[in-house]
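In this view, the complex is presented without one of its protein chains, the others remaining in place.
All chains are identified by letter, namely A, B and C, in their written order; residue positions are counted from 1 within each chain.
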Amino acid sequence: MSILVDSYTKLCVSGITGREGTFHSLRNRDYGTNVVAGVTPGKGGQDVDGIPVFNTFHQAVEETDANTGMIFVPPRFAADSILEAEDAGIELIVVITEGIPAHDELRVYNAIRKNGRSRLVGPNCPGILSPGKANVGIIPAAFFKEGNVGVVSRSGTLTYQIGNVIAQQGFGNSTIVGIGGDPVPGSDFIDVIGLFEDDPQTELIVMCGEIGGDAEERAAEFVAENVSKPVVAYIAGFTAPPGKTMGHAGAIVSGSRGTAAAKAEALEARGVRVGRTPTEVAELAVSLLGAAA
Amino acid sequence: MSILVDSYTKLCVSGITGREGTFHSLRNRDYGTNVVAGVTPGKGGQDVDGIPVFNTFHQAVEETDANTGMIFVPPRFAADSILEAEDAGIELIVVITEGIPAHDELRVYNAIRKNGRSRLVGPNCPGILSPGKANVGIIPAAFFKEGNVGVVSRSGTLTYQIGNVIAQQGFGNSTIVGIGGDPVPGSDFIDVIGLFEDDPQTELIVMCGEIGGDAEERAAEFVAENVSKPVVAYIAGFTAPPGKTMGHAGAIVSGSRGTAAAKAEALEARGVRVGRTPTEVAELAVSLLGAAA
Amino acid sequence: MDLLEYQGKQLFTRHGVPVPDGVPAKTVEEAVAAADEIGYPCVIKAQVQIGGRGKAGGIKVAKDRSQAEEQARAILGMDIRGLTVHELWVEGASEIASEYYASVIFDRSAKAPLVMLSTKGGMDIEEVAASDPDAIARLHVDPLVGFQDFHGRRLAFEAGVDSDVVGPVGAMLAALYDAFIGEEATLVEVNPMIVTPDREVRALDAKVTLDDNALFRHSENADLRDISAEDPQERMAKERGLTYVKLDGDIGILGNGAGLVMSTLDVVAQAGGSPANFLDAGGGAKADAITSAVEVILSNEKVKAVLFNIFGGITRGDEVAKGLIEAFDQIKPTVPFVVRLDGTNDEEGRRLLAEANLPNVHTEPTMDGAAQKVVELAGVAAGDGQGRPDEAQSPQDAGLEAPRR
Partner (left out) sequence: MDLLEYQGKQLFTRHGVPVPDGVPAKTVEEAVAAADEIGYPCVIKAQVQIGGRGKAGGIKVAKDRSQAEEQARAILGMDIRGLTVHELWVEGASEIASEYYASVIFDRSAKAPLVMLSTKGGMDIEEVAASDPDAIARLHVDPLVGFQDFHGRRLAFEAGVDSDVVGPVGAMLAALYDAFIGEEATLVEVNPMIVTPDREVRALDAKVTLDDNALFRHSENADLRDISAEDPQERMAKERGLTYVKLDGDIGILGNGAGLVMSTLDVVAQAGGSPANFLDAGGGAKADAITSAVEVILSNEKVKAVLFNIFGGITRGDEVAKGLIEAFDQIKPTVPFVVRLDGTNDEEGRRLLAEANLPNVHTEPTMDGAAQKVVELAGVAAGDGQGRPDEAQSPQDAGLEAPRR
């Protein structure tokens, strides 16, 4: 099994003709991902190392039955490309682009949620890797192998860090999902943990959070009510510098939520084991898996 | 049974303190409708002949559990009042107001459909009457009695005309729904006919259409595929004057649809009996009911 | 409300739709001054709210001042399909490399704005739609999310515009959509939308229809209403809050509710009569509105008989009767009236009419009976054989609706 990406994935890359877009599309294909198309307006008819390029997502879907999109265009074009992918019927849209305006993210998130046709992962995320099946994004797949640990993370490099330690202990991953750390992530911890809960391959879930927002606190509640599988968490930012701010509205809204300590406390109060360093998280995961085995 | 309004209806009237609002609210209450509240910003705390008035729909719902809204405010305030009712959790919103800007209707329609929480009937409609149970709107209830004919109509006075002839023949109505003739009706023939199909009290459906748009054509297809009960239709406007227009886009979009002849043809092609005058429609209905009895 | 071309172009400019420079003119002198200002060659264009101006000779190129004067003189006062030319638009002549068609329309059926684009511009687009429908690319836009760049690109690629103008054409469509939403239009149409040899995209014509119900939010647009272009009877009706459309027949019609009035026209036609007008007194009409309505109906000299068809909901029968009695008092009509009065306070209304004992007013209990009666009376009034009703009029144009109550 695994979640979100696998051998059924037919990937269409928006921005495939850009330097980074080409590089990672081909890397994803080398890994075994079925990269069926690319989209670059005005370059329809060309190809990138054999991958056909189309002017619009709609043409790409019509010609190749693409079901997954990867967005690799510059930030000012990203919202448009995401909405185009959704309009064209793409089911899963993975947005790598970083630096998208917050109001664009808000608009796109709400539009896609209300329509209920597509799932969005990212923006500003490293993508999704189901080891041995498919890699959509920029996760360095070589450090991970197939296994039974599902990982969901707001941070890319931190994911690699934790996944790598787990791999070094001889365990592997069902799927690694980078949800990104932007103000309005298309998918949240809850969305992905729910998928892992339903995924037979996944036996343990690692969630990797950060300070800010309340996604971890909400995930803690969700896990307590809906998740039977063991969950191990890490929260980065215990030592993060206080930001500077002029206004007070933010503090009114978030109250005491949002700090690493509050998040860790919320998670532990609901039975989620929280590791204090990436290494400790990996060790916790390994010990739980060892006990289960 | 009956549909949409009945003894469970708890009505809150927006614009209750206006002249027309007061008149029809009290008339509806006299008929037996449970009119629990009114909304007029700034007049919260007052009452209209014992019906409490609130500043906001939210307060009204909180205090009275209102589940149905009737909008009686001037056109420029109507979109806001409809969205407020929806936001407050009102399930059925009946909009009597005529002359609402088309773009307001477009925005409100799409917002409410996407949220999927409320049903909108109207704007520019005479309301909904379930004889013997509840009257929400301006339909003159005295001309109708309880029975097994469901009526759905784009035109108010035409509805009275047809319903009256049916009543004179000794038959009655389950519910009479005026969907209004505005560019963007909140509920369409299809929506209401679907409800009649599921309503045990309704044994025959009369739909009363007009030239323009393609709601009747779409209803014809819906009836052919989804409706087991007999449907009788009337279309007004065989002799209507051709409108004047400068642009051609309208004609491109609608092609040959929209004329009374095209509508009647579409309905008859799918087994719906079409009467050529209101009287003929009533006679058709009566003969079908007589045959069934 | 339909705008004249130049009004549409001025509106376009507010939304970043590129149009050629131009100046409006109401006299030959103004037109020549405008042409001097614009420079030669320029184009003198009749401003009337109807299509087919070019074929009718209402659009002419002027290469110099004397031609400008000559053309302006020829076009001002010209009759184009029944409309007199009172205004001109003088604009710089554009060089044309390609002609496209673009529009945004309020699509009632889809409940969304529909954007259309075709490379077959500059010709009769309805004909293109009939003979080669695939030549018109069409996209609906989610009104809550709005027009996105991809809509423009997709339309441009699907319509097959020249590849070097995909961007500008998309931007033009975005600007037209912005105008459509921002001005609360029900139609924005550009035919032709041109590409110049310099590869600039411009709106060479502008057809804009605004939503009358939204004019209270757009006072600058409300001022554009061309009262002189309206039918005087229709204007009188509008001023009195009535919806009136003049027709070709001889039977005056008054009803309450657009549906009932349309149905009344149908029933009169089926009875062999020919309606002289559509008049919806609206819901809840009071006596004075009814009196005004009679005045409007009788201002059409062709009317030989009048049918009142009232089924009262909010409209009350007694008010209708009072209005009719007052009208007889004021106007003293000479044609016969047939009155069918049902619904709220109908008995009271009929009683009032009976008491007033108006000359030549007949009450009928049913709609069908009333229609028969009025057709009969109109025939008598016209003299035998003379006033025989015309054929029932042909079904109306597609896509249009009769005015509503």
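Observations on the model:
Everything that follows uses one rule, which is that a contact is a pair of C-beta atoms (placed from the backbone, for glycine too) under 8 Å apart; a residue touches a chain by one contact, two chains touch by 3 or more.
Values in this document were obtained by computation on a predicted structure and should not be read as measured data.
Shown chains touched by the hidden chain across the complete assembly: A, B, C. For the chain left out of this panel, the touching residue among A:Val39, A:Val136, A:Ile211 or A:Val232 is A:Ile211.
Considering A:Leu158, A:Ala220, A:Ala233 or A:Leu289, the position touching the chain not shown turns out to be A:Leu158 (whole complex).
The chain that is not drawn here is touched, among residues A:Ala260, A:Val274 or A:Leu289, by A:Ala260. Against the chain not displayed here, subunit C makes contact via residues 144-145.
Subunit A meets the missing chain through residues 20, 24, 75-76, 98-104, 106-107, 109-111, 114, 124, 126, 138-140, 143, 153-161, 164, 181-184, 208, 210-215, 218, 234, 236-262, 276-279. Counting the whole complex, the residues of subunit B in touch with the unshown chain are 41-42, 44, 55-59, 77, 79-81, 83-84, 87, 107, 111, 114.
One rule holds for everything that comes next: only the chains that are shown with their structure count from here on.
Taken as a graph of touching chains, this assembly is fully connected, with contact between every pair of chains. Among the other chains, A has the CA centre that is most remote from the centre of subunit B. Each chain gets one centre point, the mean of its Cα atoms, and the points for subunit A and subunit B are 47 Å apart. For the pair subunit A and subunit C, the distance between mean C-alpha positions equals 54 Å. Residues of subunit A in contact with at least two other chains: 114. Annotation for subunit C: residues touching 2 or more other chains are 142, 144.
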